[in-house]
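Shown here: the complex without one of its protein chains, the others still in place.
This part shows chain A:
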Amino acid sequence: MNPHSERYTALQVILHWLMALLLVGTFAFGWYLSTLPLSPEKFRWIAWHKWAGILALALGIWRLTVRFYRRPPALPASMSPLAVRAAHAGHVLLYLLMLAVPLSGWTMSSAYGIPVVWLGLLPLPDLVSADPALGERLKSLHETLVWLLALLVVGHVLAALKHQLIDRDGLMSRMRLRSGHH
């Protein structure tokens, strides 16, 4: 364990970018399918959406576990205390929502009385017992949380771009897929 390494580990970098892909993909797909009228395709796509979301949940848990064992590299000394605090708060919220969004989806499905069977093979436990009215409320919660997560992700990307293009402090190279000069 080295708390002051310059880069994230290869595992952390891979998990970060897999998660980024999965979140953007699941978000766009979820948004699109929520606009469709009920049809066999929609049933199929909702199932895929759930599978992707559960995968994101598993990746999120893995990431958090790795994060506990391996602290991230220190932030650039040039950052103001306020910026450091904002970065930390943002990251805590991102991690929380990464778990809360799929968990709210899973709980919604349980409340509607529709078990989640991952990839159609692995039955997951129902998180609450069937209660359609609760399902409706959890659906609104899932939508609210997902939009919060989207906002945070946009903020996260803008902050990374600011480091890259304005501060030019090389922060982004710590998350590069291929290690090298920075």
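We adopt the following convention: a contact is a pair of C-beta atoms (placed from the backbone, for glycine too) under 8 Å apart; a residue touches a chain by one contact, two chains touch by 3 or more; residues count from 1.
Definition applied: contacts and distances are computed from a predicted model.
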item	value
From "Multiple sugar transport system permease protein", "Polyisoprenoid-binding protein YceI", "Carbon monoxide dehydrogenase" or "Nitrate reductase-like protein NarX", the hidden chain's UniProt protein name	"Polyisoprenoid-binding protein YceI"
Selected from A:39, A:80 or A:129 as touching the chain missing from the view	A:39
Omitted-chain contact residue, chosen from A:13, A:33, A:55 or A:114	A:114
Touch criterion as defined above, residue of A:13, A:33, A:47 or A:64 at the omitted chain	A:47
Touching residues (missing chain, whole complex) on chain A	38-40, 43-44, 47, 112-117, 120, 130, 132, 135-136
